[in-house]
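Accompanying notes for the structure given below.
Missing here: one protein chain of the complex. Every other protein chain is in place.
On to subunit A.
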Amino acid sequence: MRPSVLLRLSLAGTRTDLMRVVLTAVSMLLATLAVLAALNVLAISTPLAVADETGARLSTQYSNALLREPGLRGGTALALVLLTIPILALAGQCFRVGAPARERRLAGFRLAGASPRQAVLVAVAETGIAALLGTLAGLGVFLAGHELLHRPDRRGQLPLPTDVLPAGPGVVATVVGLPLLAALVTALLMRRVVVGPLGVVRRSGRTGAPAPWPGILIAVGAAPFVTLMPLSRWLAEQDVPNWLAPLALFLGALFAAAGVILGTGWLSYTAGRLLLRIGRGPATLLAARRLVADPWTGSRTLAALLACMLFAGGAAGVRAWITTGRDVQEEASRADAAAQGYPYDPSGSDFYSRTLDLVDLAVGVGVVIAAGGLLVALAESIVARRRAYAMLVATGVPRRTLAASIVWQVAAPAVPAVGLALVVGALLPRGIATEVGVVRMEGCVDGVCARSEESVRAIPVLWDHLLVFGAGGVATVLFMTAVGLLFLRASTAVEELRVG
């Protein structure tokens, strides 16, 4: 098949296909912005000269400490890269928009003589082209933003690293690599779809009712957190590389997130069975049957949001740890200052609070992106089932019953799953430590102290933060469901019964 033919066939489609291309491009644009921003942060050069009295080599041209201090840039870049997780989840949802019509078209190609490889190639090319358009647009937006946001403040400092550009190879790798990744993921997803001349068959990898086995993944994920402190002395003796512990924690968090997301399948199934038992109306019956029949939809549609919630729970745990540590340290410093008769200087103590606020902001951005994915998934599931819904309406089922069943269907697994994600996220940092302490040395002369006093305080669980995050997560789900229901009226028109 010639490239021009491949291009023509991959871009042949209806408005729904165009919407899929646009949404895929937009999600890739966002992913490009996040990755380029991370590369931009990493491109900041650390000055060779000593910049301050503590000996830290600060990039003083920036007003933000996250950019000024070299030790914090890696974490900042990592946070920006992590933002791509909900964005890529959004891209995954976008890929499903109009999937039945696309697969019918691919089956048509097969009937006309296309080989299975050619049919998959058409689908892969469509995603690849859409993603490339998105990354190119993302590069354009990034460069334009780079110019527009280059505004030094009164002290001549920059709020963003607009004085440097990401390294060329990194930019090329992003702009080309993301579409290749999208195309590869499409090819992998298409492995589950058998496109034959007579139609499309989906290979279902999962059969039977989901079990609570993903709980094991959560336990495995928690292991590095729980064992870090007991093993810390041994690790220090073994002279292991510095990056090993953070990597183990990162992988642990990924395992825990996977456990929560996969566990949502079991939560959906259990919620469905529970609804079947206690539900009274037709809406709960419809929702319950659907949850039991397809429990994995919940974990798929809520995946990005749950990853954000787990991250939010973890951020709340870290906030509790840091603020408690800061309070204990502050008390000790205040006592020291009083004992030695000099005034206490609290400057710099709000740095971590501001940083944690930025982490919360990142969680918020992640939730917004995940909400976009949720809306796409909801709208797609309603449109895909429009014939069934239209038939129910035609036989007299009120639309409000269908709407209520959809709300139940989304909310029943979402509420416990959001709670689980927050709790797991909050517990992970507590696996490392549940209390913080400061040792105060008193009466020290030439390095020998007369006595020491340890001040220890338990790290509290920030229930208020968790509650706010949980309420925000559930409210996001409900709001997006309400917006998604706008598609219900159009999809339940009786004319939909005539759509093939």
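In this section, a residue touches a chain if its C-beta (ideal position, glycine included) is under 8 Å from a C-beta of that chain, and two chains touch if they have at least 3 such contacts; residues count from 1.
We adopt the following convention: contacts and distances are computed from a predicted model.
Undergrad: Going by UniProt, what is the name of the one chain that was not included in the view, given "ABC transporter ATP-binding protein", "Electron transfer flavoprotein subunit beta", "2-hydroxyhepta-2,4-diene-1,7-dioate isomerase" or "Na+/H+ antiporter subunit G"?
TA: Protein name of the absent chain (UniProt record): "ABC transporter ATP-binding protein".
Undergrad: Which of these touches the unseen chain: A:R20, A:R73 or A:R105?
TA: Of the candidates A:R20, A:R73 or A:R105, A:R105 is in touch with the missing chain.
Undergrad: Would you mind spotting which of A:G74, A:P116 or A:G437 touches the chain that isn't drawn?
TA: Counting the whole complex, the residue in contact with the absent chain is A:P116.
Undergrad: Which of these touches the unseen chain: A:G196, A:P246 or A:G437?
TA: Once the missing chain is taken into account, the touching residue is A:G196.
Undergrad: Which residues does subunit A use to touch the chain missing from this display?
TA: The missing chain touches subunit A at positions 1-2, 4-5, 8-9, 12-14, 17, 105, 108-118, 196-198, 500.
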